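For this view, one protein chain was removed and the others were kept in their places.
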Amino acid sequence: MLGKLSWQAIPFNEPIPLFSGAAVALILLGVLVWVVLRGYVPYLWREWITSVDHKRIGIMYMLLAAVMLLRGFIDAIMLRGQQAVAFHSMGYLPPSHFDQIFSAHGTIMIFFMAMPFVIGLMNLIVPLQLGVRDVAFPTLNSVSFWLNAAGALLVNVSLVIGEFSRTGWLPYPPLAELRYSPGVGVDYYCWAIQISGIGTVMTGINFVTTILKMRAPGMSYTRMPMFCWTALASNLLIIAAFPILTATLAMLLLDRYLDFHFFTDTAGGNSMMFMNLIWAWGHPEVYILVLPAFGIYSEVVSTFSGKPLFGYRSMVIATMAICIISFMVWLHHFFTMGAGPEVNAVFGIASMIIAVPTGVKIFNWMFTMYGGRVRFTSPLLWSIGFMVSFVIGGLTGVLVAIPSADFQLHNSLFLVAHFHNTIIPGVVFAAFAGYTYWFPKAFGFTLDERLGKWAFWLWLIGFWVAWAPGYVVGLEGMTRRLQHYDDPQWRPWLLLAALGVTILLAGIAVQIWQLIHSIRTREQRRDLTGDPWNGRNLEWATSSPPPVFNFAVLPNVTDQEPYWDVKQQALKALQLVTPEPQYQPIEMPRNSPTGFVTAFFATVTGFALIWHIWWLVILGLIGAYVTFVIFAWRDHPEFVIPAEEVARLDRANREARADYLRELAR
Amino acid sequence: MSTEVLRAPPDPYHLGHRPASANAPPQVTGHGAGGPAPKRIVVGYGFWIFLLSDVVIFASLFATYAVLFKNTAGGPTSEQLYDLRNTALETACLLASTFTCALASIAVGERSQKWTQIALACTGLLGAAFLSLEAREFASFVARGAGPSRSAFLSAFFTLVGCHGVHVSAGMLWLGTMMAQFYAKGFRRDIRHRFLCFTLFWHALDIIWVAIFSLVYLVGTEPRQFLP
Partner (left out) sequence: MSTESPDPREYHYQAGSYIGEDRPPGAAPDAGEHTVRREVHGYLLGLALAAGLTIASFWVSHTGVVYGPALAVALLVLAVAQMGIHLIFFLHITTDPDNTNNILALAFGVLIVCLIVFGSIWVMTHMNHNMMPMSELIQHQP
């Protein structure tokens, strides 16, 4: 009746997952009870869960990412802790647990922390910067978010019901095949990623269409902000790469469920094909993460240098070049698998070439700062920390791009240090910079700047203390994913790495405190005008937070940095230069529970597939299809905001800005 | 909010198919600088991008099929299994259904309920014929011990051709829904947009079938020594 599911799925005899699962369950229950008792449920349902507003969806994505950052970081603490103590000893994590933890750490950090953070920031900001009201397909946007959340939920459920995969963050066969991984772990992984992968592809479709077909009047391609260009490149990569992941995991699932032989070690299967396909996705994936990060840095650096971005056209060309070349380097992830010197050479050279456009970008950011009036706020500190750290990480990347060097360094800690050195300063620092920079736009008040700077320094120092030793032990021969080790030469470095992780923990604690403290003292840092940083692009033309329709009248764009020009004119005249527009009623898409309900059925179906509960699978699929038909059948997808309401909200924004100008005039 | 549309740059290479006329309003085409596009274009383009992502899935499956083609594990090979007459019939059905789908789009353009339903019904019948031929072929393979579990080659074949079949089945469900919506709600704008997406989908499925019958069935039945 319940397939493979039984009471034995719950880890009663394993203290760590049992206690952590119980703790999480209690916390969740507590939050739910508090929400219900305080009567927040109708508000949450109406304003957030069923929302199709890109700003709300973006905030929810980032909330998901923040929670998953905590989970992934706890995994990291456990890993570093194990490696610190497991010298001539088995440590405190048995191998089967250790394997699940490093698999979960990678999976969560990439799929459910980095992706949601980056997609969340794109959701929040891209329509505002393009000067439009919402993305091309708002309800699809909601479905995307909730499917991502469903995937994250499944991965976390595996902590308490069943087990997670032990194959690393990418399930290589033959280990991931049924014969060598008969448990449910790999199934949890595959179904969670498939479900969230569908959501991500939908996001890609949504944003490519929005950026190419929906921009403010007059906003030609060369007038688009840099963040929108990088968002375009990233979403093109999503559309091109994620289907490969879907197909490859589907083939693995067919092997596991229906006895197919794509990657098995019998009946002619070829495991190497899995590595080939999965990395054809995997390499574009890291560029999907890092390109919007580069876009964030472009925005932050130009705003806090008080100068337009240096070399806009070269930035655009570099971004699109990275987009295309990222599809031509994937074999560098498996130089040692045996393709031979001719093939290795081609991909090695391509991998070195792809470093060039990134170098162009670094120079452009430096030249943007040079000669500018630089304000060392915490977003800019994150950017400078990135520039220095990422260059080093990129250099080690060029090093491992040489096939002969890679034969020594493949799967060593050197490699692990390299990719943490590019992802953490590249993506995570950008996430924090973007979070601080755009927080006032989303919520109407800035974060505490002093605590933000403390968090930055703790992160920067902690990161280097944690990962510089990785390069050293990698060169000394330490392989990745070791549950215990005997080489005394590595020991001091691993202890140092554990210290580094503690410093990072302090950094995260400061960030949590920063958020709590900033909310409590928010009245002191209200953003009244909507433009707290003296910004340059259109998102700063709206109030903070913007009204649901973003702009009462779509702005006319006549140049790059349209908001900056209008602002300079207004500051010179010390009054608003644009006359009050003629307000029209505005049609906005209606909220819809489609996303939430579809994701509910997706979770049910995924769980049922994992545990082989076939009748539940069918019910779940029918439920999802019925939801879709009900959505497709509705007659009134939009509602009208009357002109008076539009006028009221827009006038408040104009008043606030006029007040500010009058203050200046005094 | 008085604004004027001023002279747009002329089209010196006359790349468009429009009559070049001095009195024609200036066109800002393809560069999106006139503001957000109308819904029809947004919906159509979004679906075009979705089709791109679908084509990438098929590309991965094609690549896998090509790589695993020779891994027959001592079991049946392509020339022992593929029946080209069946393939020719399936191709004819699908090509004809693409044509009837195109006729349906003319009918929708003319807002003729009768011809829309007739053309869509023909498309559906031809699609159903295709699916039944394919199901029969799969069943016969399985009966001969050449099911997907027999070898890597057969796994790849069943998945590639089966994935196309699953897409055709989903298309049939969609077709039925479109017929019902046209019947119940007439030629409302959003339903016509959805139908535009459906025609894109159906034509794309025939394009993929062209690749399948050429590179799977025809290449698979050529003499072995000529295979690359």
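We call the chains A and B, going by the order they appear; numbering starts again at 1 in every chain.
We adopt the following convention: contacts are C-beta pairs under 8 Å (C-beta built on N, C-alpha and C of every residue); 3 or more make two chains touch, one makes a residue touch a chain.
Keep in mind that this is a model prediction, so the values were computed, not measured.
Undergrad: Which is it among A:110, A:554 or A:602 that touches the chain not included here?
TA: Within the whole complex, the residue contacting the unshown chain is A:554.
Undergrad: Residues of subunit A in contact with the chain that isn't shown?
TA: Residues of subunit A in contact with the hidden chain: 212-213, 216-218, 236, 240, 244, 265-266, 268-273, 276-277, 280, 324, 327-328, 330-331, 337-340, 342-343, 553-556, 558, 566, 569, 577-579.
Undergrad: Spell out, residue by residue, where the missing chain touches subunit B.
TA: 1-8, 11, 15-19, 25-30, 32-38, 40-41, 43-45, 47-49, 52, 55-56, 59-60, 62-64, 66-67, 84, 88, 91, 95-96, 98-99, 102-103, 105-106, 109-110, 196-197, 199-200, 203-204, 206-207, 210-211, 213-215, 218-219, 221-223, 225-228
In the analysis below, only the chains that are shown with their structure count from here on.
Undergrad: Can you check how far apart subunit A and subunit B are, centre to centre, with Cα atoms defining each centre and the answer in Å?
TA: Chain centroid spacing, subunit A to subunit B, equals 33 Å.
Undergrad: Give the list of subunit B residues in touch with subunit A in this complex.
TA: 1, 3, 31-37, 41-42, 45-46, 49-50, 52-54, 56-57, 59-61, 63-64, 67-68, 71-73, 75, 148-156, 158-159, 177, 181, 190, 194
Undergrad: Can you list the subunit A residues touching subunit B in their complex?
TA: These residues of subunit A touch subunit B: 132, 136-137, 201, 204-206, 208-209, 212-221, 239-244, 246-248, 250-251, 254-255, 258-262, 264, 266-270, 273, 277, 280, 553-554, 556, 581-582, 629, 632-633, 637.
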